[in-house]
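Removed from the display is one protein chain of the complex; every other protein chain stays in position.
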Amino acid sequence: MSTVATATPLVTVRRVNRHRVQRRLAGLLTYLGLALALAFFLGPFFWIVTTSLKGNEDFFAYPPVWIPSEPSLTHYGRLFTHSSGARYFTNSLVISSLSMFAALVVSLPTAYSIARWRFGGGFLSTLLLVLRMLPAIALIIPVYLMYKLLGLTNTYLGLVALYTVVYIPFAVWLLIGFLRDFPVEIEEAALIDGCSRLRALVRVVIPIIAPGLAVVALFAFIATWNEFLFAIVLTGIETKTMMVLVTSFTTGGTDQFYGEASASVVLGVLPAFAVAFFLQRYLVKGLALGGTKG
Amino acid sequence: MKRFRPATCVAILLAALITFGWLAVPDRAPGARPYEGTTIRAVVNAEYVKYSLTLVEKDLYDTLGVKLETEVIPADAFVAKTLLEFNSGSSPWDLIMFGPSNMPDYGRHFEPLDPWIEKMKLNFHLDDIVDVFRKVMLRYNGKLVSMPYDGDIHIMYWNKVAFERPDNQKKFKAKYGYDLKPPKTWKQWDDAAEFFHGWGWDGSPNKLFGAGASYKPSGSGYSYHWWRERFFAYGGNYFDATMKPLINTAAGLRALEEMVRTMPYYPPGVLLFESEEPKTMLVKGEVPMLCSWTSTGKRVGNPAESVIVGKAGFGIVPGAEIDGKIVHRPPITPGRGMAVSKYSKKKEATMKVLEFISLPEQSLKIVMDAKTIMDPWRVSHLRSEKFRKLFPDADKYLDAIEQSFPFLVPDPVIPAADEYQRKLSFEITEALAKRKSPKDALDTAAKEWDKVTERRGLEKQKAFWGEKLHEMKSLGIEYRPDWAAKAK
Partner (left out) sequence: MRGSALALKRKQWEPLAFASPSLFLITLIIVFPLGYSFYLSLLNFDLAVGPDAEFVGLRNYTEALLRDERFLGSIWNTAVIIVPSLALELLLGLLIALLLSRVIHGRPIVTALLAIPAMVSPVMAAMAWRMMFGVKFGAINNLGRQLGIIDVYFDWFATPFLSIVAVVLVEIWHNTPFMMLVLLAGLQSIPQELYQAAKADGANAWQSFWFVTLPLLKFTMAVGVMIRMIDLTKIFGLIFILTFGGPGGSTETVAFNTYLVGFKDFRMSYAAALSYVIVLGVLALTLVFMWISRHREARAA
């Protein structure tokens, strides 16, 4: 990529020098630009983390201090003891993991069906697109009423089912891209060897598109973790998630519980960091394979 | 397909197992504590309310054997979510926190208290509840259904440094022709705000602000409470007897125009301030005066954060001078109540819990704690020696609250009260943000009010309002069309 300038051996010394200066300058600017971008995109995280670590002394200090003199975990402690933080965190983890798993299991065959057999023609893909447009508020009341009838409010099952479905459109859309890219010949070979279609999918296709699947799965995890409108309405005390906890701190002015609020935000963004590190290598590759291509 | 079904089943099974595992509640075992083993579920609208309940948790268990499990539903979805549950004819909660201005839309889901008081010989110490709260906050269709939990009203706070510095007094007198004193009328308030804004009235080189307020239209509409303090002092009322809105009359217009004119004297950010931000500015010595909830006093007196401990004054919210007499109209803003769900399966134990947390000494713990934002609502709270010595001048602070009680103005507690308030609050901020003229804004609000009334049924609303009108008259509040021009 940045090898543009290396393929030109026949130039005068002066031009080489000028090139070198230009290249250095470009390199410098590149890193400067990226450093700026990093500062902008990560700065707010730095601020909430330091805020959450402030002990009471620093906390009421004015003007606020940048780095707490004595970092303390009091706010986290209170979050876990007084505000059921541990329970909500676990709930979020369990619900997100189950939804991630279910979304993958359900979406892959559907994507396969659309990618290989153009199942549903244009209708199904349009339907999926429309589903992605739905604002949560259009669904929430009927879903609530239905869940109430079925006894699914305040259960993991209800939430997992809902989140799975809500995530299907995006998952299918990404997976179609991976599957279209997948060399059909390999699959054909497996079919000729007497594999069933499903077996071929599991044995041959999945291992090869695994990086793509990881991307889809972890995106599903994140999407579920981050959802809060359904979570507020459909959960009870046993199934509340982190996002609900965070919003419980926002009303009436946060000044009194600023520390707990920032601690809950830190816990709330933790998975984003985790996923980013897990996915480092696949993040772009996954998307490149997926839906961004025709 | 075949391969995936078992996987899904396992997932479902797993989920179900975990859920039911947590649902299990230990059996009730009788003992010295009469309700040993019972868990009561409360629902509240913020983490800090949950925190306030933890202050009585231990005593509650030691006395009754009841454990409290408190669910927090964020305030911005609280009423809708609880109504959804109630409308389906069941609710997972026993004890319910609510905003009294929602009572008309909410009260039908509460268990009336009187039969239980008789049956269980409960004592809610009703005589000890501040008169006006007992009158306007506790009843639905004439039946007692709830206890106060948070007695919100506004009083005025000021920083004595600002008002007593000789230099400030001299300058003020020269500019306005009268003595600098904590304002008694809104005219004086606006003068003082203008005077104090933009310089170091505490002798520092800092640029400080003229006055504090909260103008965000969230909750039940903060900006509306600040507008109402002026509006009623200028002789306004919500509706006339035929449900025609009176908010866009001369009184309303004058109140809003004053607010718009004085906007520059308030701190940056005031348009999005909720209750706590201006309080922080007061205790940090950045605003010289603030009308705010009574809980503010506890923050003023908390040396961990306040720089004005012992330097703060407390008094009644400013009013208007009408024919030589000053009329004060501090608002009830709007508070919290606790009630027992009609759908609770543990009504008896819940009644006991409600009685317990409302006991004078127990509720005192809640309203005295600086972090709870809960305001005193019993006469005994105000007279408690412990509370009166909690911080320097705490006695003056509690007296200022008591002094305000006879003049309080309640919310328009009729069906859709909350909606009326928020629609009005929204239009007020439209004017404050200079997106509409005050006249336009109030006219639009009046139109919105008419729409709400029409939707809820004019006759029905009129009947409810008639009762309230009567109630307000008994509190000495009436529409006075001539005051707006007269008020000084």
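General remarks:
As written, the chains take the letters A and B, and residue 1 is the first residue of each chain.
As a convention for this text, a residue touches a chain if its C-beta (ideal position, glycine included) is under 8 Å from a C-beta of that chain, and two chains touch if they have at least 3 such contacts.
Nothing here was measured: the structure is a model prediction, and the numbers come from that model.
Considering the whole complex, the residue from A:L79, A:L162 or A:I237 that touches the absent chain is A:L162. Although one chain is not drawn, the whole complex shows that of B:L144, B:A162 or B:A416 it is B:A416 that touches it.
Where chain A meets the chain that is not shown, the touching residues are 1-2, 4, 7-8, 26-27, 30-31, 33-34, 37-38, 40-45, 47-48, 51, 62-64, 66, 105-107, 109-110, 112-120, 124, 127, 129-143, 145-146, 161-162, 164-166, 168, 172, 180, 184, 187-188, 191, 197, 222, 225-229, 243, 246-247, 250, 254-255, 258, 261-262, 265, 268-269, 271-273, 275-277, 279-281, 283-285, 287-288, 290-294. Although one chain is not displayed, chain B still touches it through residues 1, 4, 8, 76-77, 79-80, 83-84, 87-88, 105, 108, 207, 216-218, 267-269, 271-272, 277, 280-281, 284, 415-416, 418-419, 422, 426, 429-436, 455-456.
We take it that only the chains that are shown with their structure count from here on.
Taking each chain's centre as the mean of its C-alpha atoms, chain A lies 39 Å from chain B.
Across the complex, chain A meets chain B through its residues 56, 60, 62, 82-83, 94, 98, 101-102, 105-106, 109, 141, 144-145, 148, 154-157, 160, 198, 202, 232-233, 236-240, 244-245, 247-257, 260. Interface residues of chain B facing chain A in the complex, by the touch rule stated above, are 1-4, 7-8, 11-12, 14-16, 18-19, 22-23, 41, 45-48, 50-51, 54, 69, 71-77, 80-81, 84, 88, 92, 214, 218-219, 273-277, 279-280, 284, 304-305, 371, 373.
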